[in-house]
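A single protein chain has been removed from this complex, and every other one stays in its place.
After this line comes chain A, so read on.
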Amino acid sequence: MEHIRTTKVEQVKLLDRFSTSNKSLTGTLYLTATHLLFIDSHQKETWILHHHIASVEKLALTTSGCPLVIQCKNFRIVHFIVPKERDCHDIYNSLLQLSKQAKYEDLYAFSYNPKQNDSERLRGWQLIDLAEEYKRMGVPNSNWQLSDANREYKICETYPRELYVPRIASKPIIVGSSKFRSKGRFPVLSYYHQNKEAAICRCSQPLSGFSARCLEDEHLLQAISKANPANRYMYVVDTRPKLNAMANRAAGKGYENEDNYSNIRFQFVGIENIHVMRSSLQKLLEVNGTKGLSVNDFYSGLESSGWLRHIKAVMDAAIFLAKAIMVENASVLVHCSDGWDRTSQVCSLGSLLLDSYYRTIKGFMVLIEKDWISFGHKFSERCGHLDGDPKEVSPVFTQFLECVWHLTEQFPQAFEFNEAFLLQIHEHIHSCQFGNFLGNCQKEREELKLKEKTHSLWPFLLDDREKYSNPLYSSSSQRFAVLEPNTVSFNFKFWRSMYHQFDRTLHPRESVCNIITKMNEQNKQLEKDMKDLESKISKHKNEEIDGVLTKELLHSVRPESPTLKTSLCYKEQTVLPVNDTLRTIEGSNPVDNRYSEYAEEFSKSKPAVVSLEYGVARMTC
């Protein structure tokens, strides 16, 4: 609270991001310990969590006041105009302080109180049990076992305590291999395909330099391929571009030499590193934040940002994994440099293609817990939870979510969850409201005592299950057992619902998903009503048969049925108003759209020639 100097500023204007005519809403801005709140004259509230703020910018003073631009990690961009420069300066300074915390303990999760008692909180944390998940996959079994080598985080600090390795890999081999791998991240099991007996394993790059070898590491790889009785060889997938991997050799790192490892097939898949991804997203956001963007600028901007190219690269790598297992029955070992960014993307996406369980709401949570949280994707650094090195920030997890979204677009019936679910998860990797994504690895999370001090996100998402369900999901369909997406370039689209989440005017005005969900619910309700009525009818019928039906009873039956009927009718009637509220009228107004600005010429009583030239200028620029 010591950072807050001004808690309330009146007469603040909120500018429309895409309006070219400086359209704005006037309201009051409040600054609380956790949120920035704007209430406009229609009492509509805009809440911005301090942790969501990526940057605050104070622009040059204008006649109407001091502009303050806030960019959020969830891609919300707000542009305020504060009447007094002093107020603006105070808010600016406060937000700078509040949005960048130095200590974990100051994050929202440590003060967030959703009114859960301790046992509820504990149950929330126990909702996802990874030991259970490995059991579901079918390990341990005769080829794979649980290793206790990292029980005390002695071999690798960024791995979880419980790791699954080939049964024939002894502890000395594991220890030896870990010394030969960057950050000690030796090859371990990520996903086991029970039918094919093939595995997806993950690790970091070997410290091979130009010629170094490690027998233990070679043994461990051999053990992995031997754990797959169906195929002699295994794939080693280096997710980096070849050039980057070669450059690493000069630093004593690098990639596996096929000559030293028996029966491996080595493959580069060429996903760029976190720095390239960060600047790619930056470019993308610059392009689509432009006012009065033309179609051509949009597509050339989309192209030059390279964003969709990167998404396709990740997807292609995941498909490579799925094919190796399904078609060739081969196990795959995936790594990048440290094995926590691209490796997490590719392993999790590959598993998602192979296993329909991960396409359920619960399964997707398990997948994130397993391949991202437990294997040490550095959420805090990548999302910039604390005031740290901006070079460590990168939208790696966002890319994963986008790949999943592309899959939901290609396979609309294969996923139990909908787009809102993905957006909600994205919201919370940055919100620091729940403990799940805090810290960079399991060891750090244990030290922070997150399970005692914070809450888990997953039970809250499960409580809202209906909101996140895909009404078209068909769970039984065998056709979607293994997804085989088509990655021809034109199957990749700009994800408007993510990068323009808060720009309501850009979205479809009516939501199909909502309406179908509502209809489904309604159908269920009607079915239930029908069953109730039928049971009532048969009850009365039985009574009649039993001869209990007296004249009085009959009278009691008759008045009842009309009321039942009306109650049914009433339900049917409620359908329409429900639909009406679902219709997002927002934006469905000429004033909200860009062509309205052209039309302002209409009302101006300018000479025709002038408005004409203005029109031409607008169309060509």
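As a working rule, a residue touches a chain if its C-beta (ideal position, glycine included) is under 8 Å from a C-beta of that chain, and two chains touch if they have at least 3 such contacts; residues count from 1.
Everything that follows uses one rule, which is that contacts and distances are computed from a predicted model.
From the set "Globin domain-containing protein", "Proteasome subunit beta", "Myotubularin-related protein 9-like isoform X2" or "AP complex mu/sigma subunit domain-containing protein", the protein name that UniProt assigns to the chain left out of the figure is "Myotubularin-related protein 9-like isoform X2".
Residue A:18 is the one among A:18, A:397 or A:458 that touches the chain not shown. Within the complete assembly, A:302 is the residue of A:302, A:349, A:407 or A:450 that touches the hidden chain.
Listed by residue number, the positions of chain A touching the unshown chain are 18, 288, 293-300, 302-303, 306, 308-309, 312, 410-413, 471-472, 474, 486, 488-494, 496, 500, 505-512, 515-516, 519-520, 523, 526-527, 530-531, 534, 537-538, 540-541, 544, 549, 554, 557-558, 576, 579, 583, 585, 587-590, 592-596, 598-599, 601-603, 608, 611-613, 615-616, 619.
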